[in-house]
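Complex shown without one protein chain; remaining protein chains in place.
Here is chain A:
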Amino acid sequence: MIDLLARKALAWAIVLFAVSDRAFASDEIDYGQVEIAIAAVGEVTADLDYGEYLAGECVSCHAVDGPKQAQIPAIAGRNREALIRAMVEYRTGFRKNKVMQTVMTTKGNEEIAALAAWYAAKER
């Protein structure tokens, strides 16, 4: 019972996070273009060692097990496709957060694929 409640709370926390940066989401961006960019990342073979190295940057704010503050969510163990989508949404400026948009401007498809694969491979 407690376990179920805890899981529900966790699920809600994730939903709420998704809303928080998406609350600032752009309506000027053609989501079709975002979908094309996401598909392009899916074509790339992920280099896990590279992902581990790049993840060093993420850990400075997201921590390894995720901070208690929902404003910066835990990302380890999340679904690979969802991670790619979030990163591309920031890179294209669909999701609005200045830190994340700037972080993603320097991440090409290879970097996004590597990061998503590495984070998705972590146990939650």
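The rule is simple: contacts are C-beta pairs under 8 Å (C-beta built on N, C-alpha and C of every residue); 3 or more make two chains touch, one makes a residue touch a chain; residues count from 1.
The criterion applied here is as follows: contacts and distances are computed from a predicted model.
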Complex member absent from the view - protein name from UniProt, among "sn-glycerol-3-phosphate ABC transporter ATP-binding protein UgpC", "Flavocytochrome C", "Pyruvate dehydrogenase E1 component subunit beta" or "Caa(3)-type oxidase, subunit IV": "Flavocytochrome C"
Chain A residues that touch the omitted chain in the full complex: 20, 24, 49-50, 52-54, 56-57, 59-72, 74, 76-77, 98-99, 101-103, 105-106, 122-124
